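What follows is a short report on a single structure.
What you see is the complex with one protein chain gone and the rest in place.
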Amino acid sequence: MPPTVMLEVSRYRPEQDDKPVFQTYEVPFRDDWVVLDALNYIKDRLDGSLSFRWSCRMGVCGSCGMMVNGRPKLTCAAFLSDHLPGPIRVEPLNYFPIMRDLIVDITDFLEKLKKVKPWIVRDQVLPLEKGEYRQTPQQLDVYRQFSQCINCMLCYAACPVVGLEPGFVGPAAIALAQRYNLDSRDEGAKQRLKILSDHAGIWGCTFVGECTQVCPKHVDPAGAIQQYKLTGALDTLKSFLLPFGTR
Amino acid sequence: MSDLAQYTPYHPRWYRRRMPVLWWLKDRAYVKFVLRELTSVFVAFFALTSLWQLRALAQGPDAYARFVARLKAPIFLAVDIVALGFVLFHTITWFNLTPTAMVVRVRGKRVPDMIVAGSNYVVWVLVSAAVAWILTRGVK
Partner (left out) sequence: MTGRFTPFMWFVFSVGGTIAAFLFPVHLFLNGLAFPLGWLDAPSYEALRALVQHPVTRLYLFVMISLPLFHWAHRFRYTLYDVLQLYHLGLLIAILCYGAALGGSAGAAYTLCNLG
C-alpha cells in the first residue's frame, strides 16, 4: 500500500477561468479512506479554496455525487483503495452546468422532479373519520424499490440522453412517478402518463441501462421506465381498440 | 464547438460542457449500447435477404438456384457470419433485459430475474430446434 495517492481534481473558478482545469494534489493513502475524505483533506490542509458538496458521508443524503475516474459515484462510498494506483480523477457530475469546482447546478433536476406530481393524487380524498389509507406488505412491495431514491443524480450523470436532450425528464424523476403510480393509495397514474407520454418523458429513453448500473440505492430506474413504457403502450393500444371506451 | 462558458440570462458564468460528437466512444458501457442498437441493422439485413429469397422462390427453380449459388460466395458468407454474431448479440441482450422490462409476479412474489430470462433461453432452444427440424427433416 502506497503512503500517498495523487488526486486530479477539476477546478473551475468563473472569476478567473474560461473553462475547467485540472489541479493535482497528493493526499495520504489510508485503506479506509474514501474520495470524500481525500477531498476534505485537500480542503483542510492543502487548498482551502476547493469547493464541493457533501453532508452525511454515509450514502443516504445524495449530496456528494461526482465523477470518479469517469464514472458517477458517491464520493463518500468510493474507496481510494478501489481506485489505485491513481492518479484518481475527480470531476463534477456529467451533463449538469458547473457552477464552481465540483459543484453543479441542479435547478433543472428539481424542476423535473416536481413535474411528475410526486405525491399521492386522489380523485376523492377520504375524510378523516374514515381513518388511514391501509396498505398490505404486498402492496408496499410493488413500489418499495422505486421509493428508495436519494436524489443523488448519479443516474442523470450516467444517462447519455440527459446529455443529448436537456429537456429529457430523466431516470430519477420517471422512477419517482412510477413509485406513485404503483402506490395503491394513489389515483394519479392517468395524469402522470399524460405528462410523461412524450419524447421528453418516457419515450426519450433508449434503455441504455447505465442509470441502473450506477444507482447506489438499487432503485433500478431503467426497470421503472421500461415497465412504464409497457403500461403506456398498452394504454395506447386500448385507446385504439376501445376508442370511446373506458376513459 | 466553443470552449467558452455559455452566457445565459440568469447564470452568466456557469460552464456548460458540450456533448462530444463521439460521446459513445468514451465509455465501455456506451460502446456496448451502440453495438446493441446496431444489431437492428443486421436484423433488417436478414429480414430483407429472407424477402429476397422468397422472391427468388416465387420466380421459379432457375431463379432460386441462382440465389442459392450466390449465397455461397465468400463475401456473402463473411457478411452472414458478422450478421449472425450481431443477431446473437441481439438475442442475448434482449433476453437478459426482458426481466427488467416485464415484472412477473406469482402469488404476490416477484419471479427472480434469472428464471424469467432463463425461460426465454429455453423456449429459444426449443423453437430453434423445431425450425431446424422442419427445414432439414420435415420437408423432402
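All chains are identified by letter, namely A and B, in their written order; residue positions are counted from 1 within each chain.
We take it that a residue touches a chain if its C-beta (ideal position, glycine included) is under 8 Å from a C-beta of that chain, and two chains touch if they have at least 3 such contacts.
Every value quoted in this text rests on a predicted model; they were computed, and no experiment measured them.
S.K.: List the shown chains that the missing chain touches in the full complex.
M.R.: Looking at the complete complex, the unshown chain comes into contact with A, B.
S.K.: Would you mind spotting which of B:R28, B:K72 or B:R107 touches the chain that isn't drawn?
M.R.: B:K72
S.K.: Mind listing the subunit A residues that contact the chain we can't see here?
M.R.: With respect to the unshown chain, the touching residues of subunit A are 160-161, 164-165, 197-199, 203, 206, 229-230, 232-237, 239-240.
S.K.: Touching the absent chain: which residues on subunit B qualify?
M.R.: The list for subunit B reads 19, 21, 24, 34, 37-38, 40-41, 43-44, 46-51, 53-55, 57-58, 61, 64-65, 68, 71-72, 76-77, 80-81, 83-84, 87-88, 90-91, 94-95, 120, 123-124, 127-128, 131-132, 134-136, 139-140.
Assume only the chains that are shown with their structure count from here on.
S.K.: Centroid from C-alpha atoms only, then distance subunit A to subunit B, rounded to Å. What do you get?
M.R.: About 29 Å separates the centre of subunit A from that of subunit B.
S.K.: Okay, in this complex, where on subunit B does subunit A touch?
M.R.: Touch residues, subunit B against subunit A: 3-5, 11, 13-17, 19, 23-24, 26-27, 29-30, 33, 37, 97, 100-103, 108, 110.
S.K.: Inside the complex, what are the residues of subunit A that reach subunit B?
M.R.: Within the complex, subunit A contacts subunit B at residues 12, 14-15, 18-20, 70, 94-95, 97-99, 105, 138, 141, 160, 163-164, 206-210, 212-213, 220, 222-223, 226-227, 229-230.
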